[in-house]
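What you see is the complex with one protein chain gone and the rest in place.
In order of appearance the chains are A, B and C, and numbering begins at 1 in each one.
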Amino acid sequence: MTVRVQAAAFDTGAELNAFVKDRTDVGAVVSFTGVVRDTDGTLHQMEIEHYPGMTERAIAEIVTQVQSRWALADVLVIHRHGILAVGAPIMMVATASAHRADAFAAADYLMDYLKSRAPFWKKETTADGTAWVAPKDEDEAALKRW
Amino acid sequence: MTVRVQAAAFDTGAELNAFVKDRTDVGAVVSFTGVVRDTDGTLHQMEIEHYPGMTERAIAEIVTQVQSRWALADVLVIHRHGILAVGAPIMMVATASAHRADAFAAADYLMDYLKSRAPFWKKETTADGTAWVAPKDEDEAALKRW
Amino acid sequence: MNVMYFAWVRERIGLPQEEVQTEAVTVADLVAELTAREDRYAAAFADTSALRVALDQELSDFDAPLAGVREVAFFPPMTGG
Partner (left out) sequence: MNVMYFAWVRERIGLPQEEVQTEAVTVADLVAELTAREDRYAAAFADTSALRVALDQELSDFDAPLAGVREVAFFPPMTGG
């Protein structure tokens, strides 16, 4: 298991390659990357605040949950904080398993929980000023799937 | 949409990075990579046979299906044929969307259909000789989820 | 008509494709005709429930008519991905 919470940018492709390098017991690798999206061409930047200490604890707990529910060879979580440019990766998860069903379900679950249970808050800056991103009802509802 | 059926090896991380390079309308990217797995340490190599012509048609049809069912900014499918070493990527799919639910569902669907509806056949060579990989009942059953 | 064989069907029959002159009306008729030819065909087609068929590169079934079809392919269930 690797969990990194960092201000620095990361290279999604390089991280994905390193994640399964030299392994022969893995048949299925799923990755999810969250990217700063400019919905209507007005976003200047995104800023992510987090709660140092609790963030790492909350993510470790979510990863422990997925490892107990699915047969996983490895799990990777990287989440940035600080100021991010449009188009930049915000975070990624990757799951490695013998079979694809476990890898898909674990990545999906990780994302649902990281979204609503890890202490990160997004603030968007547009020409109109700054606004905290509101949680979506569907994100809380998604947790009930599991 | 990009579909490639090729004998050559490919670099999963480089493909994933290129897939969303310079896009600002994508918030969620999901990738799946299938890797040659050595279940019990006896696999020498895998060989993949396919049906040139039908392969490309079948994949294009599956991609058209996912594009009609989910809101996707882009879809990538790469599938190798020929002789593959243990640990080598066999194939990958990637889906890009504004939101994660579409990207996850589309990648999951693509894999279920590529597994059982695209004309590829895997043959494994071990110390005991060669054997064609048998389809799993669960793979056919997985199609009924959609 | 071009008849193609893949994976273990190809290995049992011993060739990847051949031109077949036939009056077979359905895929099942063609299978019966080939099966009657030689043991290697009979071995390949012994259990058609374990086989799939494509007509002009589209998945089809053994009841399908062959009228107008130029390419028939027989193969085991796919194992891609």
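Keep in mind that, in the parts below, a residue touches a chain if its C-beta (ideal position, glycine included) is under 8 Å from a C-beta of that chain, and two chains touch if they have at least 3 such contacts.
It should be emphasised that the depicted structure is a prediction, and the values quoted were computed from it without experimental measurement.
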Chains still shown that are in contact with the chain withheld from the display | A
Of B:79, B:100 or B:122, which one is in contact with the hidden chain?
-> B:100
Residues belonging to subunit A that touch the chain removed from view = 34, 48-51, 53-54, 57-58, 79, 90-91, 111, 114-123, 132-135, 140
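Just so we're on the same page, only the chains that are shown with their structure count from here on.
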What chain sits nearest the middle when you go by CA atom centres?
-> B
Measure off the straight-line distance from the CA centroid of subunit A to the CA centroid of subunit C, and report it in whole Å.
-> 48
Per the centroid of Cα atoms for each chain, what is the distance between subunit B and subunit C, given in Å?
-> 26
Could you give the separation in Å between the centres of subunit A and subunit B, each centre being the mean of its C-alpha atoms?
-> 23
Counting only residues that touch at least 2 other chains, which ones in subunit A make the list?
-> 100
Which parts of subunit C, given as residue numbers and ranges, touch two or more other chains?
-> 81
